[in-house]
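In this view, the complex is presented without one of its protein chains, the others remaining in place.
Presenting subunit A:
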Amino acid sequence: MPVKLKWGLLDALVVVFAIVPVLWIVSLSFKTTATLTDGNFIPREWTLDNYRTIFQTDQFVRALVNSIGIALISTLIAVVLGTMAAYAISRLDFPGKGLLVGVSLLIAMFPQVSLVSPLFNIERQTGLFDTWPGLILPYITFALPLAIYTLSAFFKQIPWDLEKAAKMDGATQGEAFRRVIAPLAAPGVFTTAILVFIFCWNDFLFAISLTSTEQSRTVPVALSFFTGASQFEDPTGAISAAAVVITIPIILFVLFFQKRIVAGLTSGAVKG
């Protein structure tokens, strides 16, 4: 019992540590400008003004659309490419395999900030600057190593015998992948999709460097451009409200896919 209690306390501590800052933001987003700095955790005066403000500005709504669009497209492309690459890496022996794995690891290790200036220049020359593809491309580049690594770990867990069995049962390579391997890899694909989506959604560095107008500005950047009603007013309340709003898609995304991440989906395939 004491052991259980100890773990319970530890768990509670971790949860509190993670959730207090979030609740704080939520609390701020419901406070009026006057009571913003009163130091109370529970607002004394509740208001929805902050939320009204952000949805009245085109700037935020437009940024939200940009964020959702850019993150979804990047996730889709990265996961599709990553699935194919990871399958090849975990199943096939082809020349240059070591090089491919090495290069993707190298990309993952590359400090992103060092690429911002060259990317800025390249994108301005090629006309990609301040467009959706201008953000989608670098996101895919940096999300791919993540996708490949997560997915190849999942593919390696799937017993190879299953594929051989499918071939013996009369399946072509494509049918074996589609009807046997892909359903089993689904939890891995969804996990990867969540990770990639969060990576794209949260990015600030590329978004602020490679955009200049609200045409392609994403939410994290739009937040930094928020201004108060007057120049003497701090937009803390509005920023908090926006921060709360942009966590909602992530929560929805995770909840939606979580159902599909059933651990132990491959159990029973082989002995044991």
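Observations on the model:
The rule we apply is simple: a contact is a pair of C-beta atoms (placed from the backbone, for glycine too) under 8 Å apart; a residue touches a chain by one contact, two chains touch by 3 or more; residues count from 1.
Here is the rule we use: contacts and distances are computed from a predicted model.
The complex includes a chain that is not drawn, and of the options "ABC2-type transport system ATPase component GldA", "ABC transporter ATP-binding protein", "Fe-S oxidoreductase" or "Sarcosine oxidase subunit alpha" the UniProt name matching it is "ABC transporter ATP-binding protein".
Looking at A:Val116, A:Ala171, A:Leu205 or A:Val245, the residue that reaches the missing chain in the full complex is A:Ala171. Residue-wise, the contact with the chain that is not shown comes from A:Pro159, picked out of A:Pro133, A:Pro159 or A:Pro249. Contact with the chain that does not appear here is found for just one residue of A:Leu28, A:Ile54, A:Leu151 or A:Val180, A:Val180. Although one chain is hidden here, its contacts on subunit A can still be listed: residues 159, 161-162, 164-172, 175, 179-180, 183-184, 264-271.
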